[in-house]
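These notes concern the structure reproduced below.
As you look at this complex, bear in mind that one protein chain is not there, while each of the others sits in place.
Should a chain be cited, it is by its letter among A and B, assigned in written order, with residues numbered from 1 in that chain.
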Amino acid sequence: MTETTTTPATAPRPALPLPETAARGLVAVGGLATAASAFLSWTYSSSFPGDLTVTGYPGGLQWVTLVAGALVLLFALSGYRIRGLRWLTPGGADGATVIVAVGALATTWFTLIAIADELGGLANLTSGGWIAGIASLLGLLGALGLPRDRTESGEKNPLKRILAYPGNRPDLSPAPALPAAVELLVIAVAVAIGLGIFTFGIDTSYGELFGGFLIAASFASWALSRSGALGRLTDITGRHRVYSAVLAFVAAAVFPFTQSNDANATIGVNLLIFGGTALGLNVVVGLTGLLDLGYVAFLGVGAYTAALVSGAATSSVHVTFPFWAAALTGAAISGIFGIILGAPTLRVRGDYLAIVTLGFGEIFRIVVNNLDGVSGPNVTGGPNGIPNIPDLTIFGFNLGNSHTIGGITLGRFANYFELMLVFIAIIVLIFSRSSSSRIGRAWVAIREDETAATAMGINAFRFKLLAFALGATLAGLAGTVMAHVNFSVVPDPFVFAGPVPPNSAFLLAAVVIGGMGTVTGPLIGAALFYLLQAKLQFLQSYQLLLFGIALILFMRFRPEGLIANKQRRLEFHEDETESAELSTAGA
Amino acid sequence: MHELPQNLANGLLLGATYGLIAVGYTMVYGIVQLINFAHGEIFMTGGFGALTVYLGLGSGTSMWIALPLMLVGGIVTATVIAVLAERFAYRPLRNAPRLAPLITAIGLSITLQQLVWGFYPKAKSPRVFPSLPGGPFHLGSITFQSADIFVVVAAIASMLFLAYFVQRTRTGRAMQATAQDPDTAKLMGIDTDRVIVIAFILGATFAAVAGVAHGLRYGQVSFDMGFVAGLKAFTAAVLGGIGNIYGAMLGGIVLGVAESLAAGYIEKIPGMSQFGGAAWQDVWAFVILILVLMVRPQGLLGERVADRA
Partner (left out) sequence: MTDTTIAPGTGSAPAPGTPLLEARGVIMRFGGLTAVNNVDLTVNTGEIIGLIGPNGAGKTTFFNCLTGLYIPTEGQVTYKGTVLPPKPFKVTQAGMARTFQNIRLFHNMSVLENVLVGRHTRTKEGIVSAILRGPGYRREEADSREKAMALLEFTGLARKASHLARNLPYGEQRKLEIARALASEPGLLLLDEPTAGMNPQETRATEELVFAIRDRGIAVLVIEHDMRFIFNLCDRVAVLVQGEKLVEGTSEVVQADERVIAAYLGTPYEAAPGSTADAGSGADAGSRADADSGSASDAEGTIPEEDEQ
């Protein structure tokens, strides 16, 4: 069997040499104080959005600090091995505590610095603000004095060493299943919390709030992942897959009802379109490993097709299809383009596909631009595209009009949101079913080792073409909804890289950074990129630059993406596996 | 059809520029199987580097003095960026699955574009590039500018240098060896890391020359000039046979001529009257790529890539 001869694990020393009781106390007090400081006023002037001038009630970004501080306190208490909190940190509390303490510091100081920057100087901070800053710092100092519970990973790279300070989550043996009713309840609570967080994120009306929220959410997620809590949750949802998925969709469907106006539903529906398209790309890139750099063109094909058959006045095709027919047509035409493009290119060296798809992406835009009756026959209306696409009427409901259900008004975009949600459900279904089947196994086998895959009887060309065409089809499907949502279709968005998603680079990033091959990964990646772009408007001119830098950094430090299924993480960190050594018998 | 020679000449000049960029793509791909997506931006920064030197020299400097300095400036800029990219972005990912360095390259490409767009003075729209004095010259029915002479000279000189380098110098032969079989090359004592850096440097040098050529011919440089040029250049590299440096230049020329002829003559084909001209030029280039892949995927002169089974 496997013999491991590792030296006895000696934990590395904490960054600050504090006695353990002192450290723990300091973190707990720091967390409590940080949370409490949210109730104080941080600034004199109400020019900073969110009104942080009130003592006794948190406002705006103070809510974020409140939650962050509370989390620090929670993790710190869990470090005292209090029985009731064991569910939070099955993998060890101390590493997670450090993470969340950094997060609390980061978001609090972000707020304070934003106040100082926008209002012109540190003098604008009241004593409450200073208290918040100091409290969060104390919390971090205490956390840095906590014992470290993992062995030194031997990382040479100094930046990676810092990131590895909290250690890696230990491989936990699966916990025994709780009674089913309890587990279902847990899932429901988690979904509700998720919905709340998501709604808060979309609802943020000013960039600073979103920035602080994002910082806190990122560190909180990391901490929960490190502590093993997220892993346990994943185990539980894994046991009740269908229920979890249904509940998630119900929660998403409820989302528009929680909004008082249609603005956030607009963000929501665009996010869904982006996410659905990313899932389609996930089949091509994530499962099968094909390099598709021009994917947005398939979205465009679907959109233009839907526009042409929608009965729009300027459409050169004078038909009006019922929606289901338009959707199918858009998907089918897109799929056909996928086959046309894939058939010659998938036979040859894989890297060529990258350049061909990139070219196709560019050519698509040029062609639809040219087919305006002047440089070419008038099919697509050229730079003006096809405007005034009529709204859809499904089962008598005109999606363009507001409807009132149970006293809550759903505007135009909310209606389309619900429609797109149905499409997402379909795409998720197709994706998860095909990936867990014989077909999906063949795709992954091709990606892992094409020679071995063909030796097992897999017709690699056929399956690559299938993946490519399926991806194109799903994108086309999403495109048909997009055409109606946006009232019109123009060539401009279908570029390789640009400030506004979806475009090919963003789609690729959503899949790769979200987590290739998983269902939730691309959706979360898409949400992240879309919201970052939509919410951080004050960074507008730097957004693309930051995007490029983010790509480089992610590939350097976490190439498997945010939601990594274990296989991909292993693929990318082959030389760093800590798990049981292989015993090589004989030679 | 007396415009045919002119069209051919234009195509040749266009293609020579493609070829200069393509050579860099193909060298890097041949050795490390990396599509250096950011190579187009290296081309772009070369042009901007040259422009910076020119602006620094002050107006009134004769182009005879300025041009060599501009070339140096462009080459230095481009090579520094290329070396940094190789060392910090690509080298750590050398053993990672193919997708990771590709995404990195895309990120780098976007980053470089945005850095120029955001931080180079007035680069949000194209910036004027100096032109060479003299000309236009006439050769039979062909008219060409001084910049065109520069392109021809640069292309020929580059290919001659490259041929000499690859076949006659130790480093050049080491590069060939590494391209064919990196593991054995290492066993033979070749410092493959150094070879790879040199490949990047050479590629960046030629790209920078192409950047200057582009600026001279079109009278401007812009932050986004690298994207389409890079795409075309990689097409040219594939056309000629990936990994094959002579193929890259040949592919570039073929592509340039084909584009030029398509722009000029497609519309004369009955039924295709609306598909010619500059608007469709890029489309035809792409169609050519697809056809070549279908008919002769190893390219005109054959691939030269290590088999990394």
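The rule is short, and it goes like this: contacts are C-beta pairs under 8 Å (C-beta built on N, C-alpha and C of every residue); 3 or more make two chains touch, one makes a residue touch a chain.
These figures come from a predicted structure and were not determined experimentally.
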{"item": "Displayed chains contacted by the hidden chain, counting the whole assembly", "value": "A"}
{"item": "Identified contact with the non-displayed chain, of A:Leu209, A:Ala327, A:Ala442 or A:Val495", "value": "A:Ala442"}
{"item": "Contact with the hidden chain (one of A:Arg86, A:Arg161, A:Arg241 or A:Arg462)", "value": "A:Arg462"}
{"item": "Residues of chain A in contact with the chain not shown", "value": "1-2, 429-430, 433-434, 437-442, 444-445, 448-449, 451-460, 462, 466, 470, 567-568, 570-571, 579-580, 582-587"}
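Just so we're on the same page, only the chains that are shown with their structure count from here on.
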{"item": "Mean-CA-position distance for chain B and chain A (Å)", "value": "36"}
{"item": "Residues of chain B that touch chain A when the two form their complex", "value": "29, 33, 35, 89, 92-93, 95-104, 106-115, 118, 227-228, 231, 234-235, 238, 242, 274-275, 277, 279-280, 282-283, 286, 289-290, 293-294, 297, 303, 309"}
{"item": "Chain B-facing residues of chain A, complex", "value": "285, 289, 291, 293, 344-345, 347-352, 354-356, 358-360, 362-363, 366-367, 369-370, 375-377, 451, 496-497, 505, 508-509, 512, 516, 541-542, 544-545, 547-552, 554-556, 559, 571-572, 574-575"}
